[in-house]
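Read through the structure below, which is laid out as structure tokens, and then see the notes.
With one protein chain held back, the other chains of the complex are shown just where they sit.
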Amino acid sequence: MIAPDLPIAMELIESHNTAHREVLEDDYDHLKRRLSRSGVDADKIKQRVKRLELATPTWGAGVGGTRFAKFPMPGEPTNIDEKLEDCAVVQQLGRNTPRVSPHFPWDWTEDPAALKDKAAALGLGFDAVNSNTFQDQSDQKRSYRYGSLTHTQAPTRDQAIEHNLACIEIGRKLGSKALTVWIGDGANFPGQQSLSKSFDRYLDSAAQIYSALPNDWFMLLEHKLYEPAFYSTVISDWGSSLLAAQELGPKAQCLIDLGHHAPNVNIEQIVARLDAAGKLGGFHFNDSKYGDDDLDSGSINPHQLFLIFNELVEAEARNSARFHPAYMIDQSHNITDPIESLLSSAEAIAAAFTHALVVNRDELAAAQDANDVMAAFQTLRRAYNHDVRPLLALARVEAGGAADPIALYRKSGWRDRKAQERRRASAAPGIV
Amino acid sequence: MIAPDLPIAMELIESHNTAHREVLEDDYDHLKRRLSRSGVDADKIKQRVKRLELATPTWGAGVGGTRFAKFPMPGEPTNIDEKLEDCAVVQQLGRNTPRVSPHFPWDWTEDPAALKDKAAALGLGFDAVNSNTFQDQSDQKRSYRYGSLTHTQAPTRDQAIEHNLACIEIGRKLGSKALTVWIGDGANFPGQQSLSKSFDRYLDSAAQIYSALPNDWFMLLEHKLYEPAFYSTVISDWGSSLLAAQELGPKAQCLIDLGHHAPNVNIEQIVARLDAAGKLGGFHFNDSKYGDDDLDSGSINPHQLFLIFNELVEAEARNSARFHPAYMIDQSHNITDPIESLLSSAEAIAAAFTHALVVNRDELAAAQDANDVMAAFQTLRRAYNHDVRPLLALARVEAGGAADPIALYRKSGWRDRKAQERRRASAAPGIV
Amino acid sequence: MIAPDLPIAMELIESHNTAHREVLEDDYDHLKRRLSRSGVDADKIKQRVKRLELATPTWGAGVGGTRFAKFPMPGEPTNIDEKLEDCAVVQQLGRNTPRVSPHFPWDWTEDPAALKDKAAALGLGFDAVNSNTFQDQSDQKRSYRYGSLTHTQAPTRDQAIEHNLACIEIGRKLGSKALTVWIGDGANFPGQQSLSKSFDRYLDSAAQIYSALPNDWFMLLEHKLYEPAFYSTVISDWGSSLLAAQELGPKAQCLIDLGHHAPNVNIEQIVARLDAAGKLGGFHFNDSKYGDDDLDSGSINPHQLFLIFNELVEAEARNSARFHPAYMIDQSHNITDPIESLLSSAEAIAAAFTHALVVNRDELAAAQDANDVMAAFQTLRRAYNHDVRPLLALARVEAGGAADPIALYRKSGWRDRKAQERRRASAAPGIV
Partner (left out) sequence: MIAPDLPIAMELIESHNTAHREVLEDDYDHLKRRLSRSGVDADKIKQRVKRLELATPTWGAGVGGTRFAKFPMPGEPTNIDEKLEDCAVVQQLGRNTPRVSPHFPWDWTEDPAALKDKAAALGLGFDAVNSNTFQDQSDQKRSYRYGSLTHTQAPTRDQAIEHNLACIEIGRKLGSKALTVWIGDGANFPGQQSLSKSFDRYLDSAAQIYSALPNDWFMLLEHKLYEPAFYSTVISDWGSSLLAAQELGPKAQCLIDLGHHAPNVNIEQIVARLDAAGKLGGFHFNDSKYGDDDLDSGSINPHQLFLIFNELVEAEARNSARFHPAYMIDQSHNITDPIESLLSSAEAIAAAFTHALVVNRDELAAAQDANDVMAAFQTLRRAYNHDVRPLLALARVEAGGAADPIALYRKSGWRDRKAQERRRASAAPGIV
């Protein structure tokens, strides 16, 4: 089951884990004791956490930037092969990121089968494919300056639809099961576009993509409040996303990116509502303080991440049959080593999930039913207050990963080695 | 057609209008000339504006307050009879507010027929009835401390449902055609309530109310981001409102209060989306800078009000058959004379409507189709820049109202007279 | 040192603590072991946390409300004597709230000396006094409808100044050392007031209050973005507060209420800036998701509370001589028992302080200097992830409080007993 070409030497991991074993056991034993006092079996939780699967985005393996600047780092990957390698490091050490999510045309390949094999050898599979109609490519006939799937002119819409169909095609060959559609279409000026007609055009274009979707695929619609459009965005909120997903059909689902909401919005409630509507398709995990900051998951508001997972655990309990959200980390690593940020973020997400799993659901429901507000709140808060790091570390170690992934990664010298081997990335501003 | 008991002497209005006639005609003639150069017929617009109908809320006739304080004013109305009188002043002078929207139990009466007659004599009809399950009344069996339509306990939900049924009943006798349902239900703490179960209970309770709705009525669901609940609100956004309205049926429609959204949200786009979904039920007009500030319509952002009416004019043009939104002014007049604020606000709303009517729709559509962004924007902006006050004033004068309603109202001495006649209002904090 | 009239029987506390001892020791021992591995001495931290002092507001002992409603609870206190009793319960069980902060005229007394004695007998002292010029009192000559310290008319300003002087006078007799000045003055309409003249009038009025301040007192200026004024507020942000405090003199300091900021604002940075300016006067602790929600401290965003204490610990280390912020819990307990919320909040604040104390400052500074972004972040995050509840519980127990204060409080039957003894509170909407 362990892939043949794993990037970090197993002995390094083993000796690292051995050095951590004693302390880790002491800590885990205490946590287990502490949890058992409230009727929670730490071992069961640990097993569940091991099965958490988060996709890593290929573009997230590179250094990101803003519209003002990008500051590349030596050794960062600049093509899909290098990105796969780095994602393999993340998966080898962290054990919760078994698949990568490719982005086209950035990750374009003439030979998807070879790419799939390469990934498999590194211990990786492929998650949702992402189409890109928010940029013009040099070989592109028609510009997306004024829109893509919602453009006023049919040939431009057709071109954008074709690109999505090509993404499905390559995704099939890579083993993907979903297409994520995010468009930047919108307006910068009041009056620039008809708010109703642009939505109609979206529905029409999306329906053509939907009709080409394999039966066992999902089409994940990703909304975003603003940026790159700054007055209005065609799919700007979960309501618009829901309307579209309802119109398209059961394979169309809504995807929540944690940074794509208006200020103050209660995101965990959106999770509950989309689940009620049968349209909870997946997540792009990141964190933010202001706009779509694409910061590391849980770095700004770890408690919100916990509340989101609290809803997810509830949703799964309500209807496990239809519960299948796709989880992806979607961050812009502007000033950190992307491998470190992905490892740190995967742990933060796993921690939020673990905190949600240790909530005593019976007590919570009883307090809620009795309107014992303080008891209900404290039931959640007690779970959140637990220091679950020993459980996460042991889960990783038992799965072949590292007790302290970032420390081990640093010790491995990976980035310095790659800085010798790889070509330098561009310093042009922008996300990739 | 003019009601028998109008509160302001007709001679006063006539002499006021006579004094304004010359200037008004000069201004209107110029505006007409100016509009005609861009192919717009001012007279036709004027006729259309005369037909604009905005409901006034009975509670808005009194002085409002915050949780910190209320500062009553001498002569403000303290019962439904006095409130009707003041609303009649607003309608007599402004001519765009022919109906009042009552609120129960605040406006409770044993004799609805008599109330209807009294209103008719004052030149007023009744608009949507508003239920209130966000406060406890002294004679109430069960408290809404932990919710009403979404309460965990069935008897409390039943009590809230019963109250809504009573509102429908009295509304029928008053000639209303809609029930507006806004609840404050929600939570102040994470964990306090199940985000999914509380929504389910809402749907269940609302369905019982819906089933009692007369065939020619609408049930208007009003969402609100927060306040009085500060962590989550059961019907917090237009997406939740839409889901509920879809579940309930065609008579259930969504109502947009301009102050009930997250910061930065594009409200005019929500108008377009709800219209696309066939669920655009109505508006509560007001303005805000921070939260649900309930300020006078257009006082903070008149351009946004114009953009909202721009969508409404587009929506009506697309599908006039199903276009029937209920318009109400919903403001808290904390430091102004409510009659003056209602007159000022009705004019601001009529101005926004007028600006939207003078948009050259053909030019706009052509510029949009051609992606001539600047031309499209300028087409809207040109309409907004017109000084339409002469048109509004003339429309009022022709309909029997006043050229300058606030000036005339002040001259009439109404409030001073009422200060002699009416009992003093309470200074307890709160909205009413 | 223990006061004579403590409300909860000592035997109850002792038996409660005895029942928790074994588990508490196991948990604390492990935490101590865990912290010592990163060079932190848990016992020292515990001693420091015992010295944390948070004032409780007298009004916070009662049930709060919104502008829409208030839902009183049986047994809630309705006068200053009862409020002191309830605050004494909080201090007896939680041990971090030794003083109460009174509010005038709400807590008015003819005999401050007697009140001071009564408090002392309950184990309580008095913190900052709060003036109130945002409401009209029944015996008041001039209304604050259009402002108080910034009113356009001198007699109204003088009345508001006089009230503040009276607050200082009673505060001296109660043993207070600070006057907190928050005004609601502002405007609901553009143009309503001159933004510059109203600020000038504030400075003039505040200077008169300042000049009456005893030498060992502070005058704490509290800013707030909005509410009750909804277009502009005279002291709306920390910049305005700073300008005023600079103008007034060294005894004038800025007070930060966590809920009084614009969305997304980085509050911990304001802490650092005010400290740099020598103007960090104090805090009103609470939490919020939308506006000035006055929710329980740390209930919505415990991580932000940690980051604020992180700055406070840094500020004290930089300049302990001038570091003397006044800490108060300022919350509106609308749907919980206020005693429970105060106990829970005091613990949440103490937890944030503890997390900040266990940060390895040397490691943090080294990582910051080296721009090792991930290491710096992880140093903070590692501290935050510790489960410090055992330390907090042991600190309480050692100081004579309860291992699990809320559980013990519930067991004591306090509220039910008081429900028999005390008169019912009013259900009128509003904050108190």
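So that you can tell them apart, the chains are marked A, B and C in the order they are listed, and the count of residues begins at 1 in each.
Operating definition for what follows: a contact is a pair of C-beta atoms (placed from the backbone, for glycine too) under 8 Å apart; a residue touches a chain by one contact, two chains touch by 3 or more.
Quick caveat: nothing in here was measured; it's all calculated off a predicted structure.
The residue touching the chain not shown here, chosen from A:D293, A:E316 or A:D369, is A:D293.
In the complete complex, the residue from B:S211, B:N385 or B:S426 that touches the missing chain is B:N385. The missing chain, though absent from the display, is touched by one residue of C:Q193, C:S332, C:S345 or C:N385; that residue is C:Q193. Within the entire complex, the positions of chain B that touch the omitted partner chain are 23, 26-27, 30, 33-34, 37, 263-264, 266, 289-290, 296, 299-304, 335-337, 340-341, 344, 351, 373-374, 377-378, 381, 384-387, 389, 406. Even with one chain removed from view, chain A keeps its contact list with that chain: residues 65-69, 71, 134-136, 138, 143-146, 184, 188-190, 192, 225-228, 230-231, 263, 288-291, 293-296, 299-300, 334-336, 427-431. The missing chain lies against chain C, touching residues 145-146, 152, 187-197, 199-200, 225-226, 231-232, 236-240, 242-243, 261-266, 268-270, 272-273, 275-277, 303, 307, 310-311, 314-315, 318, 364-365, 367-371, 373-374, 376-377, 379-381.
Following the convention adopted for this analysis, only the chains that are shown with their structure count from here on.
In terms of their C-alpha centroids, the spacing between chain A and chain B amounts to 43 Å. Residue positions of chain C touching 2 or more other chains: 263, 289-290, 296, 299-300, 335-336.
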